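FYI, not all chains are in this one, though none of them got moved.
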Amino acid sequence: MARIATFAALIAVMGLVPPLPLFGNVTPITLQTLGVMLAGAILGGVPGALSVVVFLLLVAAGMPFLAGGQGGLGAFFTPSAGFLIGWVPSAAVVGWLARPHGGRPAWWRVALGTVVGGILVVYAIGIPVQALVTGIPLAKTALLSLMFVPGDLAKAVVTVLLVTALARAYPRAFRRSGRGAGRRPADARPANDGADRSVVGGRS
Amino acid sequence: MSGTTADGRPVGVVSPGRERSGGEVRRRARGRDRVERLFGTYLPGHSVIHRLPAGVKLLALAAVGITAAAVPRPEVLAAAGVVTFAAFLLAGLVGHLARQLARLAWLILAVAAGQLLFALPVPLVVANTARMTIVIVLASLVTVTTPASQVLAALERGLQPLRRFGVDPPRVALTLSLTLRTVPVLARQAAGIRDAQWARSGRYSVTAFVVPLLVAALRQADRLADALAARGLDKGPRPPR
Amino acid sequence: MTPCHAGPQEEGIRFEGVSVERGEARILDDVTVTLRARRTAIIGRNGSGKSTFVRLVNGLVEPDAGSVAVDGLDSVRERRRLRRMVGFLFTDADSQIVMPTVAEDVAFSLRGRGLDRAEIQRRVTEILARFGLAERAETPAHELSGGQQKLLALCSILVAEPRIVVADEPTALLDAVNTRRITGVLRRLSQRLIVVTHDLGFAAGCDEALLFHESRLVAHGAPADVIAQYERDYC
């Protein structure tokens, strides 16, 4: 629960970075998608998605946590509402693809997860909703949304780099079980960081 | 885990509308602005709209939103527009409506221009844009007339039926509060990291910023979990491995 | 020293052959001791295992070998009851405060005790008044100064009426005045106190002291003697 709350807060903090409103489109480019990808990749599928849910509930309650200090129920009726909703399954899919068995993810899995979950899933929900709200035909809306692709790909790359760097900087991040997970006989302890090179631990 | 504060207000947030004596109000006004910026966009007041239960407002909003989307006829939209305007009048927030519309202007224009660009018929463009605008400003009316704590409490009540699917509303409410507490903590850490990074290299790089921020966040999460445990809140059952 | 068949009535905090491991490392190694004094100071170098040791008291850390019993309650099996008995003051007030506003944070400690709202409200107000925070009840916790945050953390602990207070470096980062204020409050507590501190002056004022070095308990006795040993052998 603490991690879910903290990552929800992290997504909010990333909203403090000023967004880039691109002329000609009504949906801003924001760093928050990076937060969503990270939540999925680091927390895993379900907790990652839950942290996005928590974040969105707070937005709905009126917190100005969206890019550019936006917030409130109105946010769920703008053209970008679908993207917001899409963040929930997005984090889940990123988590499932990146870390199907928990533990430290392989870089190519993170890459796969962020592209499929972090980009495709978000677009799959966001673009139709935007088309619906604005009344602009789906195909044209999709065309407009192409301008997000470079930014989102960059965020996917950054996520891969970050997850790899984090694994080095703070290996505890990916421990399968948190601290205090209960008593285990000494010889059955899961592989720790030092054991990475060994075959113990059965990490995928 | 009752999900309420000491004085019986529901979880969460400061109630920025609490009255204080005259001088105090002015002295605190600035601080209150800061609170509001961080903790929500409620504008205190005593109108009928302010006093309506949060749940009623949320349901009304949903009703208008769904009707406008399902029956996109000019007379329906006109009626919705009138209702919305009347609600703002009742709340005494016409000024806020104007500001809100001004803020939305670029969005409205962009949406309308986009549709015209794609050669949609003008009446349809007007209807589409009007529908979107009405729902957004009506939603913002709900937000500014309802303290965030009430919205959260209504949410908690609204989640009750989901108990059957394993949702634990008080736990959700608690998580929301924890998040609110954590936002300023992380924001301050983020500022510290940005300062340190600049002081050392004179440039900003995303990885050199986000890696320490992630580490800080994860540590904060661990410490928060410890603090919760120490204060009597046991961690939920771990999923079996 | 302590009889092994001690019943649950037994007073004191008993550590029996306690070891804690993290990865390959033993961060606490075979500690056996019983704390009976009213105020116990824990001293030692950075990384010597002090925080780990006090976290055993309320089950935040579980022993990998040995056992911890507080007044006869096992720290693992009776963890839930123990946590009600022990108030824990963390070094970093930022992570100790879990709710957005001052009053809510104090009220959080009274959750799930079957108290009604008015009663919770009464107790929260009373304790905030006692520590001079009454006016700040509705303030967001992050707007308090460092000293006030520590006081809030103390309020949130004491409102739950613990039998034992554990404080891990309670005065770090505080100025002279705030330090005096917090140590004054801690000294005057009626509860049993276990305090980890680098402030040897404060340690000297306690009733007993423990010295840790490289994961081992190396001295236990009168503060003056233990401090002397610390300064002689490990500084």
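Letters A, B and C mark the chains in the order given here, with residues in each chain numbered from 1 onward.
We take it that a residue touches a chain if its C-beta (ideal position, glycine included) is under 8 Å from a C-beta of that chain, and two chains touch if they have at least 3 such contacts.
All figures in this text were calculated on a predicted structure; none of them were measured in a lab.
Enquirer: For the full complex in this file, what are the copy numbers of the chain types, given as a label formula?
Expert: Whole-complex stoichiometry, label by label: A x1, B x1, C x2.
Here is the rule we go by: only the chains that are shown with their structure count from here on.
Enquirer: Compute the distance, rounded to whole Å, between the mean C-alpha positions of chain A and chain C.
Expert: 37
Enquirer: I'd like the Å distance between the centres of chain A and chain B, where a centre is the mean of that chain's Cα atoms.
Expert: Comparing mean C-alpha positions, chain B is 20 Å from chain A.
Enquirer: Of all the residues in chain B, which ones touch at least 2 other chains?
Expert: Answer for chain B, listing residues that touch two or more other chains: 12-13, 38-39, 178, 180, 185, 220, 224, 228-229.
Enquirer: Using the touch rule from the top of the page, what residues of chain C touch 2 or more other chains?
Expert: In chain C, the residues touching two or more other chains are 60.
Enquirer: Provide the residue numbers of chain A that touch chain B in the complex, in ascending order.
Expert: 1-10, 12-13, 16, 24-26, 34, 38, 42, 54-55, 57-58, 60-65, 69, 71-79, 133-137, 140, 144, 158, 161-162, 165-166, 169-170, 172-173, 176-182
Enquirer: Quick check: in the complex, which residue numbers of chain B touch chain C?
Expert: Residue list for chain B touching chain C: 1-2, 4-8, 11-15, 18, 31, 34-35, 38-39, 177-178, 180-181, 184-185, 188, 220, 223-224, 226-234.
Enquirer: Can you check the complex and tell me which residues of chain C touch chain B?
Expert: Going by the criterion above, the answer is residues 55, 58-60, 79-80, 83-84, 86, 88, 90, 92, 94-101, 103-104, 106-109, 111-112, 117, 120-121, 124-125, 137-143, 156, 160.
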